[in-house]
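One chain of protein is taken out of this complex; the other chains stay put.
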Amino acid sequence: MNFIRGRFNKSADKLAAEYIASIPFDWRLYPHDIAGSIAHVRMLARQGIILAEETEAITNGLVAIREEIEQGKFEFNSELEDIHMNIEARLIEKIGEVGGKLHTARSRNDQIALDMRLFTKEAISDTLTKLRELQQALISLAEANKGAVMPGYTHLQPAQPVLLAHHLLAYFEMLQRDIDRFGGCLKRTDVMPLGSGALAGVAYNIDRDFLARELDFSQLSQNSIDAVSDRDFVVEYEAAASLCMTHLSRLAEEIILWSSAEFNFIELDEAYATGSSIMPQKKNPDIAELARGKTGRVYGNLLALLTTMKALPLAYNRDMQEDKEGFFDTVDTLLSTLEVFTGMVKTLQVKTENAERMVKQGYILATDLADYLVKKGEAFRTAHEIVGRLVSYAMEKGKSFSQLSLDEYKEFSPRFAEDVYSITVESSIAARDIIGGTAPKRVEQALATAKKIVGEYLHGK
Amino acid sequence: MNFIRGRFNKSADKLAAEYIASIPFDWRLYPHDIAGSIAHVRMLARQGIILAEETEAITNGLVAIREEIEQGKFEFNSELEDIHMNIEARLIEKIGEVGGKLHTARSRNDQIALDMRLFTKEAISDTLTKLRELQQALISLAEANKGAVMPGYTHLQPAQPVLLAHHLLAYFEMLQRDIDRFGGCLKRTDVMPLGSGALAGVAYNIDRDFLARELDFSQLSQNSIDAVSDRDFVVEYEAAASLCMTHLSRLAEEIILWSSAEFNFIELDEAYATGSSIMPQKKNPDIAELARGKTGRVYGNLLALLTTMKALPLAYNRDMQEDKEGFFDTVDTLLSTLEVFTGMVKTLQVKTENAERMVKQGYILATDLADYLVKKGEAFRTAHEIVGRLVSYAMEKGKSFSQLSLDEYKEFSPRFAEDVYSITVESSIAARDIIGGTAPKRVEQALATAKKIVGEYLHGK
Amino acid sequence: MNFIRGRFNKSADKLAAEYIASIPFDWRLYPHDIAGSIAHVRMLARQGIILAEETEAITNGLVAIREEIEQGKFEFNSELEDIHMNIEARLIEKIGEVGGKLHTARSRNDQIALDMRLFTKEAISDTLTKLRELQQALISLAEANKGAVMPGYTHLQPAQPVLLAHHLLAYFEMLQRDIDRFGGCLKRTDVMPLGSGALAGVAYNIDRDFLARELDFSQLSQNSIDAVSDRDFVVEYEAAASLCMTHLSRLAEEIILWSSAEFNFIELDEAYATGSSIMPQKKNPDIAELARGKTGRVYGNLLALLTTMKALPLAYNRDMQEDKEGFFDTVDTLLSTLEVFTGMVKTLQVKTENAERMVKQGYILATDLADYLVKKGEAFRTAHEIVGRLVSYAMEKGKSFSQLSLDEYKEFSPRFAEDVYSITVESSIAARDIIGGTAPKRVEQALATAKKIVGEYLHGK
Partner (left out) sequence: MNFIRGRFNKSADKLAAEYIASIPFDWRLYPHDIAGSIAHVRMLARQGIILAEETEAITNGLVAIREEIEQGKFEFNSELEDIHMNIEARLIEKIGEVGGKLHTARSRNDQIALDMRLFTKEAISDTLTKLRELQQALISLAEANKGAVMPGYTHLQPAQPVLLAHHLLAYFEMLQRDIDRFGGCLKRTDVMPLGSGALAGVAYNIDRDFLARELDFSQLSQNSIDAVSDRDFVVEYEAAASLCMTHLSRLAEEIILWSSAEFNFIELDEAYATGSSIMPQKKNPDIAELARGKTGRVYGNLLALLTTMKALPLAYNRDMQEDKEGFFDTVDTLLSTLEVFTGMVKTLQVKTENAERMVKQGYILATDLADYLVKKGEAFRTAHEIVGRLVSYAMEKGKSFSQLSLDEYKEFSPRFAEDVYSITVESSIAARDIIGGTAPKRVEQALATAKKIVGEYLHGK
C-alpha cells in the first residue's frame, strides 16, 4: 500500500528508499500530525465533504494509532517515507477504505507545514519557560551574594570594580532580549497553513477559520504557494537560538574562568562537575565547556538550513525535508542547556573573598582618580594623561595608590589633596549612581524589577 | 597626541598599529559619532558638568569637523585607531584643551555602542523603504499580467496550474515577514546606551533621559555591563538580512530559470541584462545570478559575527571591533540588491503565451481528475490511485487527457461521465476558491490588500 | 563503579549526567576502541609493564565484549559517560580487578584521539572507493551516449555546443580533485597518538613504534600536548566533504533541470524517482533534490566544528566532545549520497534528441562566426562586434543563421563568403581540438584516460 508511487511500475531502489525516508526523524511529529488530522476530518464533516460517521471512524482510528505509538507498538516503515504516510497506511489497515478519505482536500505539503508549525509553537513555549527559570536562578545567585564585589573586566583586564550582582544581571538582560525575540518568532509561526494543498489551494469548500480555532492558531496563511514553500519560522527559531547560545557561551566562558585555579572565584557543586580518568585531583567544569562547544552545532544548524533554502524555486522541493533534523537538534540542545545551566547556577558557591582580593590589587581605581581630577576642574583628557603617568610611576615604585604619599600625588597634579585617599572600591561603586549603573541602590532596583518580571511570568502560567 | 597610550613609554609597532586600526572602515560612523557627541556635551552643560561656553566651543568644533569630513578635507590617521579618537584629536587641535572635556563621563565603549545603534536604526529604516518598493514592483508586475496562467511547480515539475499573479504574491508575503522581522529588530535596537561608561556606569550626575530624547531613542539600556558587551542588534539585523536574501535568491533563481531558452517565460529589459566577451548572441541574467551569489556573503557575515561573539567574557573585548565590516557589507549588499531587483522586476516582460503553452502540456490537471472522482463519491486515496493508472495509460498511448475517449475513462472508473471534459486549466484555477488560493477573485482580493498595505506605508512617509 | 568521580562525595545531577554523556553516539567507536586497547595491552606486556597472563585475560575479555556489542547484548550506561568507560567497567565486571590495568599508561585523552583517527582512516578509505564508483558510473553514461550533443551553458543560457560526454567528464575532474584532497587528509590522519597520556606524555617505558605497527599507522605524533588537542583531521575531512557535496549539488541541480518538462533531456529510472501524495502525474527527482539540500548540513557540520574549536586553550577541553555527531553525520551523508548517485547516474536515460533539438535552436554558433571572421583577418574584438549586430538583425527578422542569405551576411562584413554555411554544430565541436576541448577525439582520449585511472584503482583493490 504505497500511495505515492501510483503511476510507477517499479519499486524504489532500496538504498534510494532509505535515502529519501524521513520517518527515522519525523516520527516525532506524530502528536501534531494526528491533532491536525483530527481537526481536518472534523472540518470536512462540518462542511459536508465527508460523512459524520466517516469522521468518527477516522478519528477513532487516529486516536488508537496515537496510543500505539505512545506505547511503542507502532511499526514505522521506511518504505512509506514519512510520518504522514505511515499513519495513513495504518489507518486504512485498521478501518478500511474509508481511511482513504482523510487525505481529501489536503496534501503532504500543507500537512507538513502544519505539523512543523505546531511543533515549533510548542518548542517556543518550552523555550520561554526555561529562559525564565534561568533568569530566576541568576536572580537568586545575585541576591545570595548581594554585597559581593568583583573586578569588572574589559579585555579580560581588571577595569573598574563592580558588584557581582550587577555582572549577573547583565545576563538577565541578554535573556530578556532572547525572550523578546522568541516572542516575535512565535507571532510569525502562529499561522495556519491547511487549505494550501499541494501549492495552489484546495478545490473544496473548506473552512479554514474553523481549522485555525480548533488548532489554536491566531492567523491564516494568505498565499498558498508561499504557505507550502516557507520555512522562515524554523530559520528564525534557529537564529534566535544561536543568539541565545552565544549568551550562554559567554556565561560558560566565565564559569570556566572563574573555576580556574588562577581566578578561583567560584566553586561548582559536585553534582555539576566531573573528574578525570587519569588525574585523580581534577574537578572539571565540563557542563560549561560542553555548552560552550555546543554553540557550534547550533550555529551550524542555522547555516545548514539557510544554505538548504537558498535559491530554491517555488513551491515545495524535497530539499526542504532537511528542515527537521538540525532543527530538532537545536531545540533539544537549547532546552537541555538552559535546564542544566539553571541547576548549575543555582548550586554554585561564590568565593567572594577571592573576588574581593583581586579587586583590591592593582590600579583598578585609576578611572576614579581621573574623575577626581575632573571634578577638581581638570579637562578629562588631561586628567586621563596625568593618571596614566601616575600609574607608570606607581608601578615602577611597586606601590599601590594608597601607598603613594600626597607629595608624590602632587608631583603629578597640584589638584590632588588629602581627600584623594577617600577613593575606595566602595566609593567607586557607589559613584556609578545612574540608571543601569553598578551603585548598590541601582542594582537593588534592577533586581526588584527583574524579580517582578520573572515572577509575573512564572506565576501567570 | 595619542590619548590611549598614556602610561606607555613605547609607541606601537607599525604593523600592530595598522592591524588594530578601525578607522579605514569606522570613519563611516562619523555623522552618528558627531551627533552623539553634540547631544552629550549639551547634556553635560545642562547638568553643570561643563560650562555652557565650553559646550558651544565643542559643538562648533564638531560641526566644523563634520564639514571637513563631508568635503573630503579631513585627514584620517590610523595611529589614532578609530573615528572617535580621530575626531577628538582634531577637536583639540582646533579648539584647544577644552576639547578634552568632550570625553567626560563617557568611554569609547558606550560611545561605539551608541554609534552602532544610530547607524543600525538608519539602516533598518532604509531597508524597510526598499522592501516596500520591491513589494510595489511585484504588485505592478502582477497587475500588468492579471490574466496570465503558468504551471505551478513542485520539485520543478509542473504540478497544478496557477495564476502568475498568485505566484508573484508569494514573494509579497515573504517580504511582508521580512518587514515584520526588521521591525522587531528596530525595537530592540532603539535603546540608548550612553552613561554605561567603560562598563560600570559613569560617576557623574548625567541625564540619560535627555540624551535619549535628543537622539530619538525610546528606551534606555538597563545594565551598563550588558550595554557595552551587547551586539545582539547587529547579529539580529544580519539574521533578518539573511532570510531576506534567501527570499531574493529564490526569486533570482526563478528569474534565471524563466529567462532560459528552455523556459522562456520572461524577457529581461536590456538595461538589466549583460552580454558576453566572446559569445555575441548572449543575453545573461547577471543581476539575478549575482544576487543569488551574494546570498553567500550575507550568510557568511552572519556566521562570522556569531563566531566572533561566541564565548567572549564580559564586558568589552577588542574582538568586538569585528562587528563592523561584515555588517556594513551586509547592509550595503541588501540595500543595493533590493533596489536593483525593484528596477529589474518593474521592467521585465512576461511572455504569457509561453507560460500558457507549458501549462497546457502534460497531465497538470491530474489532481483535478482525482478531485472530480472524490466529488462523485470516491475515497480520495482510491481516486488518486485510479488517476495514477490513467496517467500511465495516457502516457503510453501518447494522448492528453482531452484526447481520451469517455470509454477509455470509464475503463478506469465508472464514475467518469461526460462532464469530465469540462475540467480545464481555467476551471482548475477557479476551483481553488479559498483564502490564499489561486482562484482569480481570491487573487484579486489579495492584490487589493497588498496594494493597501504598501500604499499606506509609502504615502505615510 | 564510576572511576571518574573518585574524589567526589556526590553523584552527578541526573540531567547533568545525561547532558555530558557521549555514549549515545560514541558507542559507534567500539571496534576501534577495542582494537586500540588490545594493541595497548600487548605492548604493555612486551615492555614488562603488565604480565603476559594479564594481557591474555584482558584481551579475551575485550574480544568477548566486542561480541556482546555486535550481538546487541551489551548494555550501554549513560552514567559511565562514554564508550571507553563502558567497556572498561564491563571488563572489570567480567575479569575482575586485573581489568583495571588496561588503563595503565593511557588517558581517555589519547585514547579518544586514537579512536577518532582509526575511524577517520576507515571513513576516508570508504569515501575513496565510493568516489571511484561514481566516476565509473559517469564514464559509463558518457560512453553510452558518445555521440550526443547538447548546448553548453554559461549563465544558464546556451553558449556553445558541446558533447554530453565532455560535460559529464567535468564531473570526473571534480571528483578527481576530491580524491586527491581526501588523500592529503588521510596522510595527516595517519598519525598514532597513544603515549601522549592526558597531555604531557606517559611516565612509562612504552613502545610507540610497536603500537603504530600493530594499528597500521605510518607516523607517530611528535608532541603530546598537540596530540590530545588536535582535531584538524576531522575538520579537514569535513572541509573535503563540503567541497565534494558542492560538486554533487551541482550535478544534482543539473539532473533536476534536465528532468524538468522544459529541458526534458533525461528520464530518471523509476527506481530513483518518487511520486506525489496528491498529484498522480508527478515523477519527481527527489534524490537529486535531497542531495542538494543535504549540502547544507555538511557545510553546517564543518562550521559547527570550526566554531567549537575556535579559541580553545590547550590541551583537551570538554568542548571537543562535539567533534563526533556532526562528523559522523557528514560521513554518513557523503557515503550514502555518493552511493545513491552512482545508482541514479547508472540508470538514467538520456533523451539525446531533445538535447540536440535545443542545440540547433538560437544563435549558439555565434562564436564560430566571430572566429570565422578572425581567421579571415578581422581583429577578434571587431569580429565580435560585427556578429553582435548580425545576431540583432537575425533576431529581428526571425531568421536563423542558416536562413540568412550571403548578401545579408555581406552587409555586415565583406569577409563573409559561401563557406560561412559550412559552420555547423558538428564543425563547431570538432574545432575545439585542444587538450581539454570538446572535439570528439579529445573527448575520446579523456575518456580513455579516465577509464584507466578508475580501472587501476578499482582493480588494485
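Note that the chains take the letters A, B and C in the order they are written out, and that residue 1 is the start of every chain.
Throughout what follows, a contact is a pair of C-beta atoms (placed from the backbone, for glycine too) under 8 Å apart; a residue touches a chain by one contact, two chains touch by 3 or more.
Just so it is clear, the structure is predicted and the values come from calculations on it, not from any experiment.
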Chains on display which the left-out chain touches in the complete complex: A, B, C
Identified contact with the non-displayed chain, of A:Ala159, A:Ile206 or A:Ile423: A:Ala159
Option touching the unshown chain, where C:Ala52, C:Ala144, C:Ala170 or C:Leu406 are the choices: C:Ala170
Contact with the hidden chain (one of C:Gly195, C:Gly326, C:Gly343 or C:Gly362): C:Gly195
Among A:Ser11, A:Asn205 or A:Ser260, the residue in touch with the chain that has been omitted: A:Ser260
Which of B:Gln47, B:Ser140 or B:Asn317 contacts the chain that the document leaves out: B:Asn317
Residue numbers in chain A that touch the chain omitted from display: 151, 154-160, 256-257, 259-263, 275-286, 289, 303, 306-307, 310-311, 358, 361-364, 366-367, 369-370, 384-385, 387-388, 390-391
Positions on chain C contacted by the hidden chain, ascending: 3, 6-7, 9, 88, 92, 97-105, 109, 152-156, 159-162, 166-167, 169-174, 177, 180-181, 184, 187-188, 195-206, 208, 220-230, 232, 235-236, 239, 242-243, 246, 249-250, 252-254, 257, 292, 295-296, 299, 303, 306-307, 309-318, 367-368, 371, 374, 379-382, 384-385, 387-389, 391-392, 428-429, 431-439, 442, 446, 449
For chain B, the residues touching the chain missing from this view: 3-13, 15-16, 18-20, 81, 84-85, 103, 106-109, 197-198, 269-281, 283-284, 286-287, 289-290, 292-297, 299-309, 317-322, 325-326, 336-337, 339-340, 343-344
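As a working rule, only the chains that are shown with their structure count from here on.
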Classification of the chain A:chain C interface as same or different, half of numbers criterion: same
Whole-Å separation of chain centres (CA-atom averages), chain A against chain B: 23
Centre distance in Å when chain A and chain C are each reduced to the mean of their C-alpha atoms: 33
Residues within chain B bordering two or more other chains: 154-156, 159-160, 257, 303, 306-307, 310-311, 367, 384-385, 387-388, 391
